[in-house]
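Before any comments, here is the structure.
The complex appears here without one of its protein chains, the remainder shown in place.
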Amino acid sequence: MPELTIDGRKVSVPDGTTVIEAAEQLGIFIPRYCYHPGLSTAGNCRMCMVDVENSPKPQIACNLPATEGMVVETESEQARKDRAAVLEFLLANHPLDCPVCDQAGECDLQNYYMNFGLYDPRFSEQKVKKEKAVEVGPHVMLDQERCILCSRCVRFTDEITKTGEFGIFNRGDRAELGLYPGETLDNPYSANVVDLCPVGALTERSFRFKARVWYLSSTKSVCGGCSRGCNTDLHHVTDRPHLNDAERLVRVKPRFHAQVNEWWMCDEGRYGHGWIDRDRLGEVRRRTDEASRRQVESDWDAAENALAPALAAANGRLGVVVSATQTTEELFSVREVLGERFGARIVVAPQAPGGKGDDFLIQADKAPNRAGARLLGLSDAPADGVESLVDAAIAGELDSLWVFGEDLVELVGAEKTRSLALSDCLFVYAGTNDNPTVSLARWVLPTAVPVEADGTFVNCDGRVQRVGRAFAPLAQARECQRVLCELASRAGVADAPSWSTTAEVFAAIAKSTDAFAGMSFESLGEQGALAASREPLAEAGTP
Amino acid sequence: MIEALLIKLVVASVVFGGVLNLAGLHTWVERKQSALIQDRIGANRAPIFGFKLLGLFHGIADAIKMFTKEDVIPRGVDRTLHTLAPFFSVFFALVAFAAIPFGPQLHLGERVIDLQVARIDAALLYIFAMLSLGVYGVILAGFASRNNYAIMGGMRATAQMISYEIALGIALIGVLMVYGTMDLSAAVEAQGRTIAGGWIPLWGVVAQPVGFVVFLVAALAETKRLPFDLPEGESEIIGYFVEYSGMKFGMFFLTDFLETILVACLATTLFFGGWQIPFLQADGFHFPWGTEIPVANWLYVLLGVTSFTVKVLAFCFVFMQIRWTLPRFRYDQLMDLGWKGLFPIAVVNVLVTAGVMILLGGQG
Partner (left out) sequence: MAVKVVQRPQLTFWEKLYIPQVLCGLRITFRHFFRNLFLHIAHRFGRRTGERAGVTYQYPEELRPLFSRLRTRHRLMVRENGAPRCVGCMLCETVCPAKCITIVPDEHPDPDVEKFPVRFDINLGVCVYCGYCVEVCPEDAIRMDTGILDIAATSRDAMKLDIHELMNPQLRKPVASCELDFPHQCEVHGGEVRGSWTQPAAVAHEPRMKPSKLRTSDLDSRSSA
């Protein structure tokens, strides 16, 4: 346990700790480009140089092991001069692209120059021209001129994905980042290099010229792409609809979580958010004509007036298909209202076949909350539960069938869904996006997507994590628990729940379900918490 | 009988036609005169067939605009009173002109025609009555508009007009005493007399200089124009006709000008000899140095009417000049001036006049 002094403050750190990590423990930030805690140390950018007592030259903090009695100065005159000099070199061939660069505003080169730069440029030579706007992969755009050759991306492809597409070629001022011949950056984690890149050399193609980063608001969230539940930051813009093709969610960035995803996330999850703004169900629809099964726009009032009496009269002849893509709160409110109050048979849609996982982050189960459904006791139905439920509905054993968010056509086939639509069963679809099932339902209720309503997902390891609320529900869409509470009170249920916020629903879950005991939205925080009962999660564990 | 009626109709139409046109012209005078005072050009657009005539057509353009504008009646107002108020205003201002004599008697053959719509014994009282009734238009407008600003504007206007009417009335008592009549024609005829050996005509302004000043100030206040335009205060304090638009607003506007002209007529009649021309008697000029020029009746009447018109126009001009010279009073200053300034001065003036008349042995 060496004890060292950094900027006059003492800290003792474990053996092998570098100075940059030790400084971080003290809350002292040393600027860096090539250093990344998730990658090996390269030490080539020289940005993190600090003054060390009794050392003839400045040392790079990222590769300097802390030793007993070491005295480090990060803000000394010499350290500042060193940084300014390093920045001057880094900028020698860096183009003045900031106005057109998507990284501008979150660029470490800009930021550090603002803090430590020379401000009195001496460079008057021609800059070296390299290739711009190179599409290195499906998601990533490379600008070789902007690259400062920190090699973070090279190390990422070497060490994390082990695909090794990137390399640095040539020498001197002609050194440039590039792909090995015949390679494209198309590994499933390729876009992480964009997050790693401290400058605008690697940018996201999907974000290219969509917005400036200072327009974006950020919400801490959890990816719903698979049951891993990677922590994310949602970047969204709601006050400038002319940007980003009028979509609110602009991009998703991974958020550090030591136990779940570290610094990374997969491209599938990162770019799988289009459904939040595209093909959304915007308004309540109802079928007007039994013969043609034509749907017209309706409103919530009409829907509640029609559905509440049907629920009140259901008397157990009610079937519900829920989805493991719904938040725990939605599943819980379905269970409490439709299950407890109206005696519905609730079936969770099974895991979609064909989902592929890997040994890193990606899980085969693409539903983010199957563990949550299990914890709520909604997983008891047999494998063909949905099909038998639909069969029962067609056979007239059920008065009404509610489907939440799942595409029945995919689950039981188009034929059966059509017969269901033709049967006397009151077929209600409540969901967020358009799919082939929607047009067959008698009532279509638009519900809010998780990031419009907040809620929790329980990931494959049993970690309960908050989704967060980024923006308001689109158009007429409403939060699931609000729809169900209003229906219950409209149907005259004596003990109808009256949750007005998602936090209240979660409080109700924590009260009634052992696995969530003692939790609240506040206590979940940014890192989530492990559900108490691990037992029902055994089959969904990490591959 | 029919003939007499016809003659009255002709006289009435001449008076009201003249007065209304003069009021219309006032809008042009107001624009142009203020422009000259303020080193501007003034309204010079609104051409008809390319002729601009110094912007004279703006009055017509205004009239067209007023008539074609939407007549907004706010929700919740008393529609009858709201509509009635501007008519009240204009009506009482107009009928007051009936008692103003604008020329000497015209002899057409056997017939003797008074150049006056109505020869009333108590013409002065009649005019005062009409002026007082004009307040109703204002207070009704404020009251019926269902607008706090309007009703406060109406209140201000009422308080101001009632206060100044007192000073106005008392200022005229002196004139009444001097000429001994309330009949305006008789008063004008009385001003044909001369004093100081025939050199100075005994006009009201000579006999009652203090009364004239008090009358002038109080009359300006009666017209609700600057520096006494607190009832309106278009630009900031908001007056009684804030809820009026279109021609109803135009009528209030017209009332202002009518009252200005009425006050000019009154000032002319009572203090500047009405249609009298110095040294001109019914049969011709009698100059104090002995020269005499005989004048025919028709010429005498013509000269009289011209004299009256010129004097009225001169007063209108002076009023306009005052309106574009002085800034607005504060309300307390306005009340101070009315009650602590003009009212005592007028009373003292009456007393002094009475004393002087006693000293002079009962004659003016």
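Every chain is named by a letter (A and B) in the order it is written, and numbering of its residues begins at 1.
Everything that follows uses one rule, which is that a contact is a pair of C-beta atoms (placed from the backbone, for glycine too) under 8 Å apart; a residue touches a chain by one contact, two chains touch by 3 or more.
As the structure is a computational prediction, the values presented were derived from the model and not from experiment.
In the full complex, the chain left out of view touches A, B.
Screening A:312, A:474 or A:507 for touch with the missing chain picks out A:474.
Annotation: of A:82, A:176 or A:277, A:277 touches the absent chain (contact as defined above). Screening A:73, A:158, A:247 or A:384 for touch with the missing chain picks out A:247.
Only one residue from A:215, A:256, A:271 or A:360 touches the chain missing from this view: A:215. When the full complex is taken into account, the listed residue touching the unshown chain is B:39, out of B:3, B:39 or B:236.
By the touch definition given at the top, subunit B reaches the unshown chain through residues 33, 35-41, 213, 321-322, 324-326, 337.
As for the chain not pictured, it touches subunit A at residues 97-100, 104, 131-133, 208-209, 212, 214-215, 238-239, 241-243, 245-248, 277-280, 282, 471-472, 474-475.
Convention: only the chains that are shown with their structure count from here on.
Subunit B has its Cα centroid 84 Å from the Cα centroid of subunit A.
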